[in-house]
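Contents: one structure, followed by commentary.
Every protein chain but one is kept in place in this view of the complex.
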Amino acid sequence: MPPLARWLARRLALTLFVLWGTATLAFAGMRLVPGDPAHVIAGGVQANATPEVLETIRAQYGLHDPLPVQYAIFIGRLVRADLGESYQLNQPVSTVVLEQLGATVSLAAGAAVLGFTLALVLALLTAGRPRAGALTRALEFCAISTPNFWIGILLLGAFSFSLNWFPVLGEDGPRALVLPWITLALPIAGVLAQITREGLERALGQPFTLTARSRGATENRIRLRHALRHAALPVLTLSGWALGELLAGVVVVETVFARQGLGQVVVSAVNGRDFPVVTGVVVLAALTFSVINTGLDLLYRVVDPRVRQAAL
Amino acid sequence: MTAPALARPYRKVRPGLWAAWAFLALVCCAALFPALFAGAPDQVDATAVLRGPGAGHPFGTDQLGRDILARVVYGARASLFVGLGSTLLAGAVGSAWGLLAALGGRAVGEAAMRLADILLAFPGILTALLVVAVLGPGTRNATLAITIALAPGFARIVRVQALVVRDSAYVRAAINLGLRPWRILRRHIVPNVLAPLLILATLNVGTAIIAGASLSFLGLGPRPPAPEWGSMLAQARNYLDVSWTLALFPGAAITLTVMSATAAGRALQARYERREP
């Protein structure tokens, strides 16, 4: 199918461009830091490193080279998937990232499944039913307006410290994942439920719904076979954003529940200005999101035949 | 059905909305004149550490014996500063960016939109973290970080809206009347692009407040002794085993503020959409 191939090729090019842009922005950020990077590497501006130590560091990290050369080396490494070495941990960035990836993925994936399921069920049950809708609408509004670290702290306080239902700290086993999952899922479920319900209600108000009714179709059939597909379109559009929110949530929730993971890594890297790690995580995130968004757009084309011809 | 909408616009008294506006007013007052509501936020009462709510300290005290009410009241300023400041800045930058992308010719438009693509390719929080990593923590830097995270989103929306307006029948009609491009831009395009943006920005204040609180929760906002809701929660997190009321009030302050701002924004939006034919 040539249009699809053309579209995919274009997406791939865009992804590469975005990766390059992200890396370049990160590199520029690194060089924009007020002060001498060598100081940072030596353990912060406060640490009194001797000039000799600083000199060694400069030589080791190639800080003497002119900027374009440094940039070229940086990009060259990146192409070979070499993200450099952490300033703070003295380990390759890829090792650091890979070690922590699993914990973060299981946290995010579980929360995503929970959030999407919750949203779908709520929306299907309440769309077009003003009374039930009003109650869930209020709940969703609360969920959307509450920062998830507060939700996490409240859940932790109530269920771990007071009721002792869940472990307080540490990440052993799935039991420790329950509260973080809920914490992460609630806000995105709130948004997605609203979008889904809106989509369902819009579809239920369309003439084709009336047509389906006039054929004798049952309410369930109309909702599941007709309206749901239409509601899926705005949800797909928003899913990329929701997954981004989820990742932002991961950073915070790992802190709340004192879990290990990429969020922790990136926060301590930002605090310690460990640029290779920050760059590595940001580039990885950009790659992940490009892939996810391409997948979502592909799915959109599957659901909506109208956009298939448009070579976007 | 083309029944002309001659009937009066529909109005209903909504107590929730009034409460939202009232609470927003209260938060604004607290941010501007905190001394009216509470004592000093840094005063340490060594005899009363980690107290629950009670006489003398209606919201209780923290681990150093500071009055939580005072700290919540004084914390309003930082939150509003970050929330409103970054939204305003992002709105301004995003509008200029989006208008340029839509109307500034092919090359400029492409460049502007590709930059937005890059920034939008990963979650806003990472952009913000990257910016904080470069600039260092602090209220002002957190505001800038959130601005940079929000602006490309605004730019994209403004661009789409500007293209819609540019190709609209009423702009065509104006061109047909022989009006000068500058006048069309000023009288038709800019107002019709920015009116919906204003509402979008209002709706965004809540998001920005949460983002700001998240940064300071992670220790990347204002430096510790300064009162701020997010960093108060970060401290409360460490004393959960002793006192869980510590986390109650700052969190409630964030949530209520965000709810009120969002409710107000939605009300404005509903009103605007009803005005539209």
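Per-chain residue numbering starts at 1, and chain names A and B are given in the order in which the chains are listed.
Simple rule for what comes next: a residue touches a chain if its C-beta (ideal position, glycine included) is under 8 Å from a C-beta of that chain, and two chains touch if they have at least 3 such contacts.
Methods note: contacts and distances are computed from a predicted model.
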item	value
Protein name as given in UniProt for the chain not displayed, "Carbon-monoxide dehydrogenase large subunit", "BLUF domain-containing protein", "SAM-dependent methyltransferase" or "Peptide/nickel transport system ATP-binding protein"	"Peptide/nickel transport system ATP-binding protein"
Among B:Val44, B:Leu163, B:Ala195 or B:Leu268, residue touching the chain not depicted	B:Ala195
Among A:Arg197, A:His230, A:Arg259 or A:Arg273, residue touching the chain not depicted	A:His230
For chain A, residues in touch with the removed chain	206-208, 210-218, 221, 226, 229-230, 303-306, 309-311
Touching residues on chain B - with respect to the absent chain	1-8, 10, 168-170, 172-180, 187-188, 191-192, 195, 275-277
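One rule holds in what follows: only the chains that are shown with their structure count from here on.
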item	value
Approximate Å spacing (C-alpha centroids) for the pair chain A, chain B	21
Complex contact set, residues of chain B against chain A	114-115, 117-119, 121-126, 129-134, 136-137, 206, 210, 213-214, 217-220, 230, 233-234, 236-237, 240-241, 244, 247, 251, 254-255, 258-259, 262-263
In the complex, chain A residues that touch chain B	14, 17-18, 21-22, 25-26, 29-30, 32-34, 141-142, 144-147, 149-150, 153-154, 156-158, 161-162, 168, 244-245, 247-248, 251-252, 255-256, 266-267, 269-271, 273, 275, 278, 281-282, 285-286, 289-290, 293
